[in-house]
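Our next item is subunit A:
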Amino acid sequence: MLLTVDHLTKTYPGAEGPVTVLRDISLALAQGETLALTGESGSGKSTLLHLIGGLDTPDGGAIVIEGQDIARLDDRDRAALRRSVVGVVFQQFNLIPSLRVIDNIAFQARLGGGYDANGAAALADRMGLTPHLAKYPEQLSGGQQQRVAIARTLVARPRLVLADEPTGNLDEATADEVMDLMLELVAESGAALMMVTHSGRLAARLGRRLHLRAGAVVEAGA
Partner candidate 1 sequence: MTRVILSALTSHWWRNPVQLFTLLAGLALATALWSGVQAINAEARASYDAAAATLGEAQFDQLVASDGGLIAQDTYIALRRAGWLVSPVVEGRLQGVRVVGLDPLTAPGGLGPVSLSEGADIGAFLFGAGQLFGRAEVLEALGDTGADLIVANDIAPGTIITDIGLAQRLLGQDGAVNRLLVAPVQPLIQRPLSEVAPDLSRRAAEGGSDVGRLTDSFHLNLTAFGLLSFAVGIFIVNGAIGLAFEERRSMVRTLRALGVPLGRLMALIVAELLAFALLAGVIGVGIGYLIAAALLPDVAATLRGLYGADVGGTLSLRPVWWLSGLAIAVGGTGLAAGAALYRLWRMPLLASAQPRAWAMAAGQGRLWQAALSALLLVIAGGLTLWGEGLAAGFGLLAALLIGAALALPVVLDLVLGLGERLSRPGLVQWFWADTRQQLPGLSLALMALLLAMAANVGVSTMVSSFRLTFTGFLDQRLASELYVSAADDAQAEALVAYVTPRVRAVLPLISVELTVAGLPAELYAARDDATYRDNWQFLEAVPDPWDLLARGEGVLVNEQLFRRAGLSLGDAVSVATDTALPIIGVYGDYGNPVGQVILTETLFRTLYPDIGPLRFGLRLPPEDVADLRSTLRDDFGLAEGAMINQAAIKAFSLEVFDRTFTVTTALNVLTLAVAAFAILMSLLTLAALRVPQLAPVWALGLTRKALGRFEVARAILLAVLTTLMALPLGLALAWVLLAVVNVEAFGWRLPMFLFPGDYARLTLFALGAALLAALWPARKLARTPPAALLKVFSNER
Partner candidate 2 sequence: MNVRVFFLLLWLPIAAQAQGFAGLGATGDGFAVPERGVPLTFPADHGPHPDYRIEWWYLTATLTGPDGTPYGLQWTLFRSALAPEAGAGWDAPQLWMGHAAVTTPDRHFVTERLARGGVGQAGVTASPFVAWIDDWQMAGDTFDEMRLTATGPDFAYDMALLANGPLVLQGDAGYSVKSAAGQASYYYSQPFFDISGTLVLPEGEVPVTGQAWLDREWSSQPLASDQTGWDWFSLVFDDGARLMGFALRGDDTFTAATWIAPDGQATAYPDGAFQAEPLSQSTVAGRQIPTRWQVRLPDKGIDVTVEALNEAAWMDVSVPYWEGPVMVSGSHSGRGYLEMTGYE
């Protein structure tokens, strides 16, 4: 199993005492599987994604990726995990504004030390980014920026792609285009994909679906 989440709990301090964001979540994801996380705003789906991505630490339970419980890793090792095993696609794209598109695409792979320039070029071409490689992110449209972010993640060859509302900032037509491309490329790379979305339409395109409400799994479907 690529990813196993076991009895995961997360609590944040709130104005009126602690707020439990996730309670007793368990799930598993195998290599090549795709999973949609759905739920209302505040249901805890983004928090779950961040915990799995090592961006935050749980209060209880375990997150085991490739046999390693990442809840027990320190900041350095979690950073190393993000460089190599896991790739995150954010809703806000999170590109580096002062780097050109080509350098943004190459960035994470370079950090991990496994940058393949030819593969990157081919991928950029597939994503229609070739004419924009020398531009800066601010000169691109939102759809193009998200393609850059997806390319950046995939060029680094992660085993697990985490996507947090990757098309949330895009209009519907663009969103579909980007989603098609992402699913296609993730499938080709053999990585597993876990995607947070509030759109049932998009969730339906993934292999499995997990619906959260108030921090707990209320529905799991195929």
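Throughout what follows, contacts are C-beta pairs under 8 Å (C-beta built on N, C-alpha and C of every residue); 3 or more make two chains touch, one makes a residue touch a chain; residues count from 1.
Regarding candidate selection, all candidates are chains of the complex that A comes from, given by their letters.
Fair warning: this is a prediction, and the values are worked out from it, not measured in the lab.
Trainee: Thinking of the complex as a whole, which of 1 or 2 is in touch with subunit A?
Mentor: Touching partner of subunit A: 1.
Trainee: Could you pull out which subunit A residues touch candidate 1 in their complex?
Mentor: On the subunit A side, the touching residues are 50, 53, 55-56, 75-76, 79-84, 88, 90, 92, 94-99, 103, 107-108, 110-113, 136, 141-142, 152, 171.
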